[in-house]
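Data first, discussion second: the structure below is written as structure tokens.
A single protein chain has been omitted from the complex, and every remaining protein chain is retained in its original position.
By letter and in written order, the chains are A and B; residue numbering begins at 1 in each of them.
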């Protein structure tokens, strides 16, 4: 028996895979590939954030803090201590998960704007520490991060690779890697949503009292999803650091946190495919607007405002509703 | 020792008074509409920048200030009318993103008009600092405190003595009931944004000679105001004032005695500690959830 989520999951994963692997047909230089790779990594981050914001209904205005911690843990361990990438990513993610659990427990008791305030504060504190611990992080000037390595095999934007007979340059190889990572991130997120844990999370958003009186320990589930989304952010931060080859404390900063949450809200809270679209749109928009030079900021602000005013549910849900209505009309007309 | 402490205290109270005014702006809008206005800091920026550029064009200081405050007020009304009002059904987060969009938009405009440079504004009165027990007090600090106090007293009178003020309060307590007794709630909301923008821009003007001003000062100042409002308890006027002063003083002390690199970290840690023990801030109302 296929339930609603099963169908949606398969459909979404297939659509996403097709798009991701067809995209190279339209990418014709390393710059395009690099942009697409960034998008995929950021998209995977917001897929994780969406579990917290979209499904459990808890706001975080400080998620870049976890992203930055992951990025810097990887940077420091691989360049200063000679760790390999995978252990750095995994240990970093576990440590960030622990940090998230420790700070999450008390702050997730807070509601609404107080929670946004507290998460914002956590993000800020992390960014300030990264900025000031110069000996470790290089301070505001940032630090270089070596290429991604697994068992001595190196994935560098400047390398060249051979995959099943295909000649790939470093940018193309990174893109494929990031695409697979995004697919896995989506698959895991979907598994989590369509499960008893996922129901408990969504019930926290739907009606917290209802959840509690049927036995859901809501505090525990809020912490759990906070930790999971922080781990997503940390792991993607690690990859981002390798891919960029250089990181500054800005990756943990307020602007990045706001960018993440905006991607979730703009794309469509609670819609995994929606938030990926949000990530793509918000990464592309500055590229498109760059032609307008000094008008860029004004136009970015205006577009953001107008989209949210006229599509408060977010891009993808609004589009889906509109398409759904159209289809119904058509079906009705034919009958 | 004492002189040093006094010095930090002066700095803290001055910047704290500014935070208090921003926090009051947050509180006003929050009470009227339950929106956290992330564009609040931009009102300060507008106040400072417009005054600087108008005086540079030869407009007398007082007139320049009045025009700057008017400009911010108009902006406040526009913000309510065209960004907040049409989205009243939206989620809390969606509203946050809308106000963030608005703040980016305003900042972009400011950058277009005034460029990215820092601007210096003259003290209102003498540049001669005042010495008290070995500590130095910038004369502009007195202006900040004086005008801050006048605004706070004015607000108190406004809310307790005038019909319009009471209408805003009534709307904040129960929108439906307010509408039933004939209060035009849309007008009240607009008014709340107007008053909030005026408060913000005045704060921006008085503090500009101390902090300098540029198109992007609104971000951090706005956030600090939000921190102050949350420390005090969202929706509490008293909380906003206490929260602002407390935040300013703690920051100045942290910068002086610990490290100026970590003063913001101390401020943000303070809000976490306060919320840990008092989830609704120092003066926040206790709410019983009805089911």
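The criterion applied here is as follows: a residue touches a chain if its C-beta (ideal position, glycine included) is under 8 Å from a C-beta of that chain, and two chains touch if they have at least 3 such contacts.
To be clear about the criterion, contacts and distances are computed from a predicted model.
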| remark: Its UniProt record identifies the chain omitted here, from "5-oxoprolinase", "cellulase", "Amino acid/amide ABC transporter ATP-binding protein 1, HAAT family" or "Hydrolase TatD", as "Amino acid/amide ABC transporter ATP-binding protein 1, HAAT family"
| field | Touch with the omitted chain, as defined above, among A:191, A:287 or A:321 | value | A:191
| field | Among A:143, A:211 or A:263, the residue in touch with the chain that has been omitted | value | A:211
| remark: The listed residue (A:48, A:70, A:157 or A:270) that touches the chain absent from the view is A:270
| query | Of the residues listed, A:145, A:200 or A:247, which one is in contact with the missing chain? | reply | A:200
| task | List the residues of subunit A that touch the chain left out of this view. | result | 1, 3-4, 188, 191-192, 195-200, 202-203, 205-207, 209-218, 224, 228, 270
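FYI, only the chains that are shown with their structure count from here on.
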| query | How many Å are there between the centre of subunit A and the centre of subunit B, using C-alpha atoms for each centre? | reply | 32
| field | Touching residues on subunit A, where the partner in the complex is subunit B | value | 53, 59, 61, 106-107, 109-114, 116-118, 120-122, 124-125, 128-129, 131-132, 209, 254, 258, 261-262, 265-266, 269, 294-306, 308-310, 312
| message | With touch defined as at the start, can you tell me which subunit B residues reach subunit A in the complex? | response | 30, 36, 83, 86-87, 89-94, 96-98, 100-109, 111-112, 219, 223, 226-227, 230, 234, 259, 261-262, 264-265, 268-269, 271-272, 275-276, 279-281, 289, 291
